[in-house]
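A single protein chain has been removed from this complex, and every other one stays in its place.
In this document, chain identifiers A, B and C correspond to the written order of the chains, with residue numbering beginning at 1 in each.
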Amino acid sequence: MTEKISPQLIFEKSGAQKQAWLLPPSSVPVQSFTELTALNLLRKEVLNFPEVTESDVVRHYTNLSTRNHGVDSGFYPLGSCTMKYNPKFNEDLVKIPSFSEIHPLAPPEQSQGSLRIFKDLEQYLAEITGMDHMTLQPAAGAHGELTALLIIQAYFRDKGETNRTKILVPTSAHGTNPASAAMAGFEIITVTCNSNGLVDLEHLQNLVNQDVAALMLTNPNTLGSFEREITTIEKLVHSCGALLYYDGANLNAIMGLVRPGDMGFDLVHLNLHKTFATPHGSGGPGAGPVGVKSFLNQFLPVPVLTETEQLLSWNYDRPKSIGKISGFYGNFAVLLKALSYIKALGGPGLTQASRDAILNANYLRIRLQEYYEIAAPDTCMHEFVLKAKLPNHIRAIDVAKRLLDFGIHPPTIYFPLIVPEAMMIEPTETENRFTLDSFVARMIQIYTEAAESPEILSTAPQNTPVARVDETEAARSPRLRWSPVQD
Amino acid sequence: MTEKISPQLIFEKSGAQKQAWLLPPSSVPVQSFTELTALNLLRKEVLNFPEVTESDVVRHYTNLSTRNHGVDSGFYPLGSCTMKYNPKFNEDLVKIPSFSEIHPLAPPEQSQGSLRIFKDLEQYLAEITGMDHMTLQPAAGAHGELTALLIIQAYFRDKGETNRTKILVPTSAHGTNPASAAMAGFEIITVTCNSNGLVDLEHLQNLVNQDVAALMLTNPNTLGSFEREITTIEKLVHSCGALLYYDGANLNAIMGLVRPGDMGFDLVHLNLHKTFATPHGSGGPGAGPVGVKSFLNQFLPVPVLTETEQLLSWNYDRPKSIGKISGFYGNFAVLLKALSYIKALGGPGLTQASRDAILNANYLRIRLQEYYEIAAPDTCMHEFVLKAKLPNHIRAIDVAKRLLDFGIHPPTIYFPLIVPEAMMIEPTETENRFTLDSFVARMIQIYTEAAESPEILSTAPQNTPVARVDETEAARSPRLRWSPVQD
Amino acid sequence: MNHPYLALNDDERREMLNKIGLNQIDELFTHIPEAVRLQRPLNLPESMTEMELKNYFHLQAGGNNVAGLSFLGAGAYHHYIPAVIEHLAGRSEFYTAYTPYQPELSQGALQAIFEYQTYISELFGLPVANASLYDGSTALAEAIIIAVRETKKQRVLIPAALNPFTERVIRTYTQNLGIQLVALPETDTAQIDPEKLTLELKAGTAAAVVIQSPNFFGILENLPLVIPIIKKYDAVPICSVHPLTLGLLESPGRQGAEIVVGEGQPLGIPLSYGGPYLGLMAVAERFMRKIPGRLVGETTDKNGKRAFVLTLQTREQHIRREKATSNICSNQALCALRAAIYCSLMGPQGLRDIARRMYNNAHYLFAKLREIGLEPMYNSPFFMEFAMKTPQPADYYLKKLLSKGILAGYDLSRAHPYMQNSLLICATEVFAREQLDAFAVEMRCVL
Partner (left out) sequence: MNHPYLALNDDERREMLNKIGLNQIDELFTHIPEAVRLQRPLNLPESMTEMELKNYFHLQAGGNNVAGLSFLGAGAYHHYIPAVIEHLAGRSEFYTAYTPYQPELSQGALQAIFEYQTYISELFGLPVANASLYDGSTALAEAIIIAVRETKKQRVLIPAALNPFTERVIRTYTQNLGIQLVALPETDTAQIDPEKLTLELKAGTAAAVVIQSPNFFGILENLPLVIPIIKKYDAVPICSVHPLTLGLLESPGRQGAEIVVGEGQPLGIPLSYGGPYLGLMAVAERFMRKIPGRLVGETTDKNGKRAFVLTLQTREQHIRREKATSNICSNQALCALRAAIYCSLMGPQGLRDIARRMYNNAHYLFAKLREIGLEPMYNSPFFMEFAMKTPQPADYYLKKLLSKGILAGYDLSRAHPYMQNSLLICATEVFAREQLDAFAVEMRCVL
């Protein structure tokens, strides 16, 4: 509530010989460590872990939590992140012991419950995206991208088209796109965009050729614009034999309205931790399922599900598969939450969610455009970007920091890279009009402050546990762990 | 974290036709309400409840929680309240479905698990208090007192001593003592105390006679002092045929050191929500078991447990019982937590808890006595009282409000009533030395501020969600519920 | 000794003793007379670690057997508890706090209770609701005491169909206060008979009349008929209700009741074998300073900002001692918080839907059971609970159905020994049609 503790580390609260947890006594006779000693494998110094009580641990992390802002704390219109409400039922769901305590290598007869979750979710996501097959194995969006790009590699290798070494990525794309393509062994070719972040068709036309394996497209793009020329693009890409990849992290804009599969995309990844309401957990875990059209099915990661005589099981016998992308089958508990979310809303509910996400974004866009320049002034989908260039050299960073003072998490700033002083605003469908109106009021207030009392903005935030943080210092002399004071 | 919301009520966040929860559809044919209509029983106006979404509810109460301070938030040395750490395991324990979903009237064959909890806890509490029999039915300390006092009534009625209409209560006693005695139909006679809050023996001697039913004693008393003359008192009371009652809310001071039963007490109540680490829940639920010596057994509330052929069951056939004191058997979930706590610590652990509680209190007492006058300057038990009379008219209330600024919940103030500007400090055994030392430092700082900058104290708190609250206004024109604005 | 729940270790203990000039902890106990000191260790089982406790208590929990389908009510009810409640009431700022005596650091709990008071006031149709009492039964006892104190009369009429557990509690509470509880005669309808009521009231000596509706047999009392009679004779009409029926039924306050109480367990509180539950109470304006327990009021802080605070404390024991309106101190605040969250989640529509569903389910089941040949004990209007006559003693059917995972209801002979062949059956909103049908089918098999 108030700032109760100075930010002491748990290591600095240590008192010798305390224990927050005890192992029960055991009547197993003590076994000899001679082997370990002989091999010189035993730890020589005591671990420098803190020694504290249960209450110390509880207070420490409780207090840390009060120095953090989540969706449950307030508005969080972070663009490209889809900070929608995370239903509480789903948090309980994954704690049902038969779900939380089941070992991934338990025999299939013992894990039909889990396998059914996979099966259903695959089917529903395929329907939502218009794809034929899904893998739920990737642990996050970028991981899904990598999976998809490895599938593309495998596909062309299988076809003998080893010349296809290039991936086209629009400048407005998320950083994971080029990074994933690089990890999959591709060369990245950048496609320029117009001011709406839409693909420069002419440029694209010049780039597509026999070296190109795929175009990675985010649609709606990171400026919130829908790629109107998607049919033209689709033809362009496919006509040269390349594949079309859909970055579906932002699927929240289109559920029930339009499907990547119907637009001609061959592969898609989704961020369940965005569109499907699983919590972000301060940066993960997420889940990044990948959907493909039939002709790519054989390349999906192993294992895939097979169903025989009422028994679901994992099938590893897939010679053309790219292999495994995770240690087991993916972030099961996250998948379970997403499935529950889909079942809670049903088809009409998901469609309504997207419609509301679009309405909320356009509502904010239009209400703010009197004060702020909108990067792509057309109708937007679930998010939009404004240029936070204000009088007196007030910049996006200042606006963001000032919003913190109002308990509002600022929008994404300085992304996409193609917009100067970008502020990317995504309200989501789980915010009501009252919240949107308050946000507009704050943004107008900031606009006024920029002209009249810019020092309020340049010295913001004032109401947060710490003031503006020195990132340069952090990078110049990195301190990446606590060390005991030596003296 | 920061103060995000103005204190809007959930009613003020209502938007028509929203729902945070939906009932599933049903295929049960709709039944007619004609009966209800005919009898004119149907509600005429729509309930003025808010219409909000799940997210609205979650944010609302999450934000309210950040405007509250609990033991998990920081130091909470509230005297007479034993704000010790509440183990997290116990919170999970009561959610085991077989415990949380069992109906109180389920047949005994279906509820042996619950019955065993009662049985074990009764036995352990009897051992800890030195009593012969326990009832776990009372829901709180005051409820336990009432139960005990009704037992005293029943006992004397049974003996035909209907003249015993008076209960002796020392001036230092908790307000529930006289109030409970009144609810049990007794007349209250006040026993004066010396400056240590100890019973004035001479006065007591003058008061004990054939009209007296019992003396209610808190030992250690609310000044934290142990009644040294307990043996004398016991003789005095018993010699006139009256009973000796022990207010065991503060049992935390004496576990394993001394037992009410051994001191000659005939009845005792306990506050499990203090000594036995069950959470206070912002003011309840608690549990206030009562222990009695054998000769009072037959008066205990119904039902009592009986065990036959491996089957535990409730026995209502107790003609001399005072009857029922709760709708069912007591606050089962609270009892379960207390049992778990006892099992976690065992005998030596409970004893150590009391020893540490005493050490912590005396440590604070001695460290503070240079600056503050201690009401009872002798060795204290688990708590002590100081007089917060400081220069420049700074009073206990100011000290308390200033502590809020440091994220410390202030001690109990203005209780016991016999000490002017009382501040009753009870650190408990779950606070470590670092916390105690920080508290001492803050109290010394306040002492200095009182002399040097008293306005800091008189205008405190500054760091809390609201400033000093106007209690007079609240009482003068009570607004006890929200009302829709009429215009 | 080191233990996860204890803050100090031996070194610290020693250092702290030194710092305050002592050598041994025992020096702190010298003022406890040797004669009464415990000279042996407590005789308790060995301490258990968390892992052991978990095993132990799961084993114990196995001794309970929660029926898959339960039609048991009789004062505690199976209702659905939305997931949100535990998430919010489980926030440690709420559950590890004490009574909000320091308002500046307790606005969260205070505001939540203020909202709770509003909900109960709204639901019951009376202006003043308190911050909670122990449970529905003690709430009724306290209500009776208010009425007796206010009217300075000692006679209180209670209905024959009062919940028998509640009746035992109010008898316990009132036994030494000179209060005379007079049971109204039983009737064929299991309802209060207005004529017999009038007879009892005529003398003008009654302080209050208690009405429970739905009553113990699930039957609705005719409040519009009965309350005016009570008022006519200057007695206080006290109503005891099941809060969720009020999604559909008119609030007793609007029908003239001056004190309304109820068991709040249905409002998002788990059954937990009988507790903790929640005593609901709302009163008419004239009883505002007579109401027991805590009250939260709205006020301002010294900057004029809205704030909440415990108020009218001069009614309470810590100030008024033996002259307090009640001895209650700790109440059931966390349960009240749950109830507030429950009401927030439900809204007017949710409460209405649940009430209708209960009514529907119960009446559907009632019809089904009649179809298979069971006869009702009474022919009066009921809400979600009803009593049926059984050919054999009820216990026989209970046992038979339990073996199928169905807890068929409450054997009325447990409360009223002469009601040997009678089963009290409750159908709340939790049932789907198939489950009601299944009950009827299984019942037919054993008839």
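In this text, a residue touches a chain if its C-beta (ideal position, glycine included) is under 8 Å from a C-beta of that chain, and two chains touch if they have at least 3 such contacts.
Because the structure is predicted, anything quoted here is derived from the model rather than measured.
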Considering the full assembly, with which of the depicted chains is the omitted chain in contact? A, B, C
For a quick check of understanding: of A:70, A:197, A:248 or A:291, which residue touches the chain that isn't displayed? A:70
Across A:197, A:248, A:289 or A:410, the one contacting the chain not displayed is A:410
Where does chain C touch the missing chain, residue by residue? 50-51, 80, 82-83, 87, 92, 430
Sites on chain B contacted by the missing partner chain, in the whole complex: 1-2, 15-24, 53-56, 58, 62, 87-89, 91-92
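Note that in this section only the chains that are shown with their structure count from here on.
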Approximately how many whole Å separate the CA-defined centres of chain A and chain B? 47
Which parts of chain C, given as residue numbers and ranges, touch two or more other chains? 3-7, 12, 48-50, 82, 84, 86-87, 92-93, 105
Could you tell me which residues belong to chain B and also touch two or more other chains? 54, 58, 62, 66-69, 72-73, 85, 87, 404, 430, 432-433, 464-465
